[in-house]
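Notes to accompany the following structure.
Note that this complex is displayed minus one protein chain, with the remaining chains in position.
Chain naming follows the written order as A, B and C, and within any one chain the residues start at number 1.
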Amino acid sequence: MNDASSQGLSQLRDALRQFAAERDWDQFHSPKNLAAALAVEAAELLERFQWLTEDQSRKLGPEDLGRVREEMADVLNYLVRLADKLDVDLLEAARAKIVVNAAKYPVEKARGSIKKYREL
Amino acid sequence: MNDASSQGLSQLRDALRQFAAERDWDQFHSPKNLAAALAVEAAELLERFQWLTEDQSRKLGPEDLGRVREEMADVLNYLVRLADKLDVDLLEAARAKIVVNAAKYPVEKARGSIKKYREL
Amino acid sequence: MNDASSQGLSQLRDALRQFAAERDWDQFHSPKNLAAALAVEAAELLERFQWLTEDQSRKLGPEDLGRVREEMADVLNYLVRLADKLDVDLLEAARAKIVVNAAKYPVEKARGSIKKYREL
Partner (left out) sequence: MNDASSQGLSQLRDALRQFAAERDWDQFHSPKNLAAALAVEAAELLERFQWLTEDQSRKLGPEDLGRVREEMADVLNYLVRLADKLDVDLLEAARAKIVVNAAKYPVEKARGSIKKYREL
């Protein structure tokens, strides 16, 4: 991920804002609707993997990977759009959650254990 | 979103990589499993909105917003983790998808119309 | 729902069992995979509603309703298939859950209140 050249998520947010404004779609983009759309896209991403073994999922061919990449893009775009509507700083929230999870899953207790492992 | 100071998604990817390595969790992080975990987190985010009206979803109180922010963080963290495993450049994929969608939903035809509106 | 003439879910379970057997698909139908497929179908159902207002969702036209019905069928079929694999009696489980929920949401406290309302 080349954030230096792209200026990253802020630029993406602006592009999505413009995309919606040009189409007068802000009326549909309530946080509730965006959360639903995000869940739908995440499920479409999962659909690409649902009948694969875990091992097959590690070795996608170029066509499957292309589709997976598109679904991941949809997920990110709705997430960034929702963050914009709610004024959430995604990167800050993500970093803060890692700190929370580090306390929740101490290294010495969580190592290699699926029993302790409930969520990232 | 302040990418300049944070270096953005690359740094987040590295933090998540280290988090998993320290706990020996890479064994659980097949793309298939990460896609499932991502869908689960997206649904937990949706759960926060499911009984609200659209209007209520625009006016979350601080407590609800805090929980929503945590769920959004979980979604981003799994998405970044999956992108790392599949070697996908998320920002590039997101930008490419906007170009695809711009062709799919031309401004003059898509304006204000939910009929044409199927996905972002 | 006319269970008397159809013998209901048991017959459906048998039809799905035969469907999978004829195609040698039991190898793909682990509970984990069926749970993923069920979540994907539930999201496809949600997709039909995501940009509608609540009021519009109550007044679907025949075409939209037909699609919704198909997605609901997919959800039920995967749910029945999963129940077969795990030897779960769906109706008994559903009735037991209503008893649990009745205790969790006492009439006098839950009436009309979304605050108490977290899940059915």
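Keep this in mind: a residue touches a chain if its C-beta (ideal position, glycine included) is under 8 Å from a C-beta of that chain, and two chains touch if they have at least 3 such contacts.
Predicted model only: the values in this text are computed from it and were never measured.
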item: Selected from B:12, B:36, B:88 or B:110 as touching the chain missing from the view; value: B:36
item: Positions on subunit C where the hidden chain makes contact; value: 1-4, 6-10, 12-13, 15-16, 19, 22-25, 27-28, 30-33, 35-39, 41-43, 45-46, 48-49, 52-58, 60, 65, 68-70, 72-83, 85-86, 88-98, 100-102, 105, 107, 110-112, 114, 117, 119-120
item: Missing-partner contacts on subunit B, residue numbers; value: 28, 33, 36-37, 39-40, 42-44, 46-47, 49-51
item: Subunit A residues touching the omitted chain (full complex); value: 36, 39, 43, 51-54, 114, 117
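Everything below uses one rule, namely that only the chains that are shown with their structure count from here on.
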item: Centre-to-centre distance between subunit B and subunit A (centres being mean Cα positions), rounded to whole Å; value: 2
item: Overlap residues in subunit C, where contacts from two or more other chains coincide; value: 36, 39, 43, 51
